[in-house]
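Provided herewith is a single structure, encoded as structure tokens, for subsequent inquiry.
Note that one protein chain is taken out, while the other chains of the complex remain in position.
Let's turn to subunit A:
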Amino acid sequence: MAEAGLAALWFAAVLALLQLLLGALTIRWGGRADATPRRAASIAALAGSVRPVAVVQGLLSAVAMLCLIWVFATSDMTVKLVVENSQSAKPMMYKVAGAWGNHEGSMLLWVTILGLAGGAVALLERRLEERTLIATLAAQAAIALGFYAFLLVASNPFARIWPAPADGLGLNPLLQDPGLAFHPPTLYVGYVGLSVAFSFAVGALVTGDVGPAFARAMRPWVLGAWTFLTVGITAGSYWAYYELGWGGWWFWDPVENASLMPWLAATALLHSVTVLATRDGLRAWTVMLAVVAFSMSMIGTFLVRSGILTSVHAFAVDPTRGAFILALLAIYIGGALALFALRVGTVRQGTTFDLVSREGGLVLNNLLLSVILGIVLIGTLYPLVAAGFGVQLSIGAPFFDKAAGPIALILVAAMAVGPLVRWRRDDGQAVLARMTWPIAASAFTAAGLIALGGSMAILPLLALSLAAGLAVASIAPLWGRALRRTPLAIWGMVVAHLGVAVSLAGMAASSAWTQERLVAVGPGEPTRVGPFTVTLVGIAPVLGENWSGLEGQLRATRDEDVLILKPQQRFFANPPTTTNETSIRSFWDGQLYTVLGQPDGRGRWQVRLWWKPFVTLIWLGGALIAIGGALSLIGRVARDRRAAQRGGWA
């Protein structure tokens, strides 16, 4: 089975090369005006073959991925990767997910998604000019080739091992969680979506076709990628929150930043592509953002794997491949930027516009998002550069909060105003009048918080007030509309912006009002955290499928509510590790978060308790943002379909 997978991978690689060459030839020869009819026919034949090649390439990469999943599912211990990352006594779900819980498998998953996406472009995209599409597919093939080369040369997932050991070494227990099954694939779908968007940009640059049609073809991919990235980041954040056992949900860890940067770029791109599609403005800028978004997703994929960034995601670290990875990164990003620099001169200036207009708001959005992106990028890479000069330093939450926090709050304010401003040109006074209710909501919240809380820190106070204003403002575009006839894309925007308000409120509330209780308690000894009284009832041993453990029984009471929480400590034999299994209970007004610690040797146990008011809103907001993205995507695709059937543009 492993050999079948390897063969499929080789064939896919060869087809990718073919796809690149065919595409390049078509573009090169097809550009000439003096082509004879016979020659034109052969070019058409060439061009016609690119699409099927792309489809078959995608299918072959999927076959390779299925083969890898198969050897993991059947615990084939003659395959080196399975030995190193799996074990026969593991639950089936983690055997399957273990196929991409390691370096080689995750790279194969990446190229599989890329291949399938390429096939989908080849099959579905019918509106873009043929030459631009072929250039797009050629660019896709070029990206895929790098991955195939990397897999086949430097990290073959199907390598055999001889003699075969009796059993494998197992998967890092931290990864044995449903999160693993979904977190990497969703992020990868997002990264791949951005690479497709980039391929469209390359296609448009090569054929000089940067305009609304290109923007409309690219937009669904950006929207889809952005939606998946949002889901991936939100889920990853919640995963870290319950798995690491200290109540933190974002650490400004380099690997987290590596997934945040593509999201920031995609968010900016999403908004600028709208300007390009509706008003034919921001042409060069949109292409530039597509290049940046792709570069960021390459950094997200590769820097994590290179071992340069040491972080909690260290399971991915393998320094021996660093050189290959850095070379690939340099080729991809350098190539993308070089192509942009060479061809940007051919992109004519798009429409310009007034400062007070929807376009103006979207430019502000792009400006602020790009600055935040720059700050995160610099903050993430700065320690690396400093280390190159022999200076060891760490950059973390204090820097990012100080530098990016205020800009993010300005962005939130801009976000409230933007959708209430008209396209082309608007009047400042009229916009202010439309903002009456949101401003009132903000002022009311601020006054209420100051009256109630008194000693609240300034940043959470600002954030909560802005969130209230944004929540009102984000619903405002629906006022006076017939709700049933409101386009889905508008609904998408409303829901996504509302999601940002909800998430921001969750962040501010939990950072301002979280209560922590770290204490050693004996059985029957009550302790208080937030509105709860928590008592340790007892400790009992528990047994899982591939671990043994201790389970604490905590009784928590608030008013008449009585609930039992069961945090655990789990001991895994392969590899030997102890993990904390948190026990979390959600209420409408927050979460009770409990962790069982060590015994103190005198009959007491360490427990860690948190009451986190409204913390759930963080991820609820993330989910709303993703739902907004999905609604927009459905709305856009459906509308384009209808327009295509009518034979015109909407």
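Everything that follows uses one rule, which is that a contact is a pair of C-beta atoms (placed from the backbone, for glycine too) under 8 Å apart; a residue touches a chain by one contact, two chains touch by 3 or more; residues count from 1.
The working rule: contacts and distances are computed from a predicted model.
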According to UniProt, what is the chain that's been left out of this complex called? Choose from "Cytochrome c-type biogenesis protein", "ABC transporter ATP-binding protein", "Alpha-glucoside transport system permease protein AglG" or "Heme exporter protein C". "Cytochrome c-type biogenesis protein"
The one residue from A:E3, A:E545 or A:D600 touching the chain left out of view is A:D600
Touch assignment to the omitted chain, from A:G300, A:G379 or A:G621, lands on A:G379
Which listed residue, A:G58, A:G190, A:G245 or A:P567, touches the chain dropped from view? A:G245
Among A:A99, A:A141 or A:V255, residue touching the chain not depicted: A:V255
With the full complex in mind, choose from A:T132, A:S155, A:N580 or A:S632 the residue touching the hidden chain. A:N580
Kindly note down the residues of subunit A that lie in touch with the hidden chain. 244-248, 251, 253-255, 281-282, 285, 310-314, 350, 352-355, 359-360, 363-364, 366-368, 370-371, 374-375, 378-379, 382, 386, 389, 391-399, 403-404, 407, 516-520, 580, 597-598, 600-601, 606, 608
